[in-house]
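Note that this complex is displayed minus one protein chain, with the remaining chains in position.
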């Protein structure tokens, strides 16, 4: 069949429409495109037990970002590893082909690999690996729809799924991202804001232990902006952790009913 | 409950679970003898079925189907292609069934599940034999441009009867698919309708539209036991009985295809006929659910347009 | 990189760090001595080799003409790709080094260019030749020849050195073409017709590795094997933080984090001046040879 | 049956020491099926009775009547390296199947209760795509029906299917080839299978063993697999009450295109009859081969 793709029509149009000046994304009164104030998070919806076949799972929706995470195990490790008396955490993140504005390709992209690494690093410190020696816990995430702040949503959702699977953890990991547009700090940025940002900050922490498990910063930051950004993220993480806690509580009370 | 009784019931639970694991077939047969299935439904009934369309704003058409625990999410992404010389006024639909690692403990990331190509092929067959979509509907400018629809069905939760759920999601996503309004130049370049018209003199606008659908295919998988036929089996039932027959029909019960890939139990003619009958009954049931879901979505559409 | 240390060695090493004396005699915030060589790959537009202890990396910069992305018509593109050679460690053979390579490439990219490719470190608009039509794309490739810890910091120095060594040929546009057509151009083949690259904004990366309760700068592979967590902080000459990447599992108290950032800023001052001095020295050596 | 097969395995091992070139072996083990009068359900007229009444029958490109199979050839033991192999051809559709195993496997796939079957389908040219993957799945599930996997726990049996040329009905040809190859490898089976493909035109006329052109032209076609010989072990005792001859139930059914329920049931009936012929042929070719072995051993 001689069918060949001429152009990806949606690609050009979407990208061009997203690249705008920072002025378009935040009004002088400090209102963002979607009506939020700069330090306001997107409406979040969390739910555990989204996938029945998994040992534990969670679904998270932060604005337009939608993510499912399944946890399997602890189960026998895939390949023979060197002698080790702690368990292994195996993380994998993938995008659905329709997650973005342009159709993705099957097969693991570098972005998926990087996200998988980041997910691992964010969770590693929170999971009590010594409680499942010689076995593996698999954490698999599927991003159904990418709408900005994908990684932090995956991280929070994954820690919920781990809790749902009954994996021993020191604390829940909550994560949030922040975009800097000029000197404006926009908490929990959308995709449009992320594309135009001058700097970004992603923070994952164990809120009740007051420990940062993952931190990612890009762009040039002054000390003042940096301190403020960190504080904003920490506060937001604490709030998010509260929401995650109540989600877990609800799910257990549902079972009792 | 006293503590003692509680302990006893826990003991029973453990025993039951052990029986279920050690003698799965006997466990199942005990239920079937009483005319119920382990999840509590009567022998001949399918699980509750939910269809919702338009759940993915990035996709031009999308649908989510829940069949008991089995969950499917289908999304259609459109791209512009040059039609083949043989069929200058036809577009293409490329169907792919995906089982990401999240859906089942048996799937590993990076390794294709055995079922992925099987279900993909069956959906493709069903689409082509039912002629649900006339590919000429995807035409933009004959010989120059046509829509290529990438239809990806993701299994989000795998609990048996994957083909049934996946085919339903495929059909619903195609029913939800809305071809966007575009403008076409003389040489077949396709531009978003909103783009600057002054620059290109010979622009022809093509209105946004939904596809006209022909017969809508559906599938009913039946797990076969020498004595019983279990429509819409769960993953556990599929694993225990090891034999399934999938009947592909349209909603009116008109048969397209009968699919039985091996298995431990032979299918006699009467078994086959029983499966046909079950599929016919199921077709009526599904038609209602399908129409409600799709019509609801279209009504929403109309409201937005008003 | 698996460094097998016995329990006693681990204890000795961490105790030493707690006492402020590391196994090679360094204090907590001392960098190992490093050397820079420039222009070691003649066919690249710029290249450098940096050796720090037994860590040995090569970076090269290649510039190619291309079309700018539709979303950013007035900017060139930069790609960074690091490869871990199996000469560095046997476990890098085949696909073994892929994870580390990706981690290093992405960490460098983020420090230099933010994550959407509009970095403060490299002036991307300076790469434009004709807006919307022609620009230079930079391909920065790094090769880890041998590894004894602190790869990211060394790679950052090597990238900075290679960029300072990079010359971009002058392009002469012969016909100012209309909107729709391709532009005609000529690349000057006069070897003196190069424009250099401003690297003053390119940051250095300081990785603070936390071993026990203390954190150290420029950890060797042995020391890295004992880390509980590590933070790589990119700091530019203005003293601004340009990127942070955390590695290692254990959590960090936010106040410790802020402490680490200020230590990194302090260390970066001396490191930046040493790097500049080493690059200058390497340049002068190169000139002598010519 | 199983004992017989085991004996055969021993004997084949014996024959390998006799250094018979594979060409001569090919001849000695090949059985040709010539569609003579006695073996084909031939109808005298081109008028075909269907349940919808009397219909005209299309002329078939190769001059066969609708109920006629193509000539079958089966050769076994033609690959030296494989534990068992068979070449099955239906005129221009030729498939070679090779069987390796039971051999040791390790890791996740290992099953302590039974042998693991794996099927690899190699198309005539190019890479295996999703339709080949599907064929592998169908073949695997079908062969699992006959292979007594419980006899070799913790092992793997791999079946490799190489399509040499495909002029319609490659799937059923591969089924037959794989079955013969399993016999050749001396793997314990609970019985044989026979696969038939048939096509249906718009009027409901059924054509056995269609060639490629017919598969494309006709309304729909089905590949049906039946157990090779009525055997009591196939029929669970509970179903003996059923009026139908249950032992001829379907092992596998794969259809393409549109088949109405009525067409499908007609196909079923027609292929069931044809499968008896194929099973007879397979069995006779097996027996002939066995006699050949006996001769060699005797001399």
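For reference, chains read A, B, C and D in written order, and residue numbers begin at 1 within each chain.
Just so it is clear, contacts are C-beta pairs under 8 Å (C-beta built on N, C-alpha and C of every residue); 3 or more make two chains touch, one makes a residue touch a chain.
Rule of thumb we're sticking to: contacts and distances are computed from a predicted model.
Undergrad: I want to check something: the complex is missing a chain, and I'd like its UniProt protein name from "Mediator of RNA polymerase II transcription subunit 18", "Trafficking protein particle complex subunit", "Ribosomal RNA-processing protein 4" or "tRNA (adenine(58)-N(1))-methyltransferase non-catalytic subunit TRM6".
TA: UniProt lists the chain that is not shown as "Ribosomal RNA-processing protein 4".
Undergrad: Decide which residue listed in C:83, C:103 or C:148 touches the omitted chain of the complex.
TA: C:148
Undergrad: Considering the whole complex rather than only what is displayed, give the residues of chain C touching the chain that is not shown.
TA: Counting only chain C, the missing chain is touched by 4-9, 11-13, 15-16, 19, 21-27, 30, 32-33, 35, 51-54, 56, 148.
We adopt the following convention: only the chains that are shown with their structure count from here on.
Undergrad: Return the distance between the CA-based centres of chain A and chain C, expressed in whole Å.
TA: About 27 Å separates the centre of chain A from that of chain C.
Undergrad: For chain B versus chain C, what separation do you get between their C-alpha means, in angstrom?
TA: Going by mean C-alpha positions, chain B sits 49 Å from chain C.
Undergrad: State the interface residues of chain C toward chain A in the complex, per the touch definition above.
TA: 2, 70-72, 99, 102-103, 106, 110-111, 113-116, 118-120, 229, 231, 236, 238, 240-254, 257-258, 261
Undergrad: In their shared complex, at which residues does chain A touch chain C?
TA: Residues of chain A touching chain C: 12, 15-16, 18-19, 82, 110, 113-114, 117, 121, 124-126, 194-195, 197-200, 205-206, 209-223, 226-227, 230, 234.
Undergrad: Within the complex, which stretch of chain B touches chain A?
TA: 56-59, 62, 69, 71, 73, 75-86, 92, 96, 98, 100-105, 108-110, 145, 148, 150, 152, 154, 156-159, 182, 188-192, 194-195, 235
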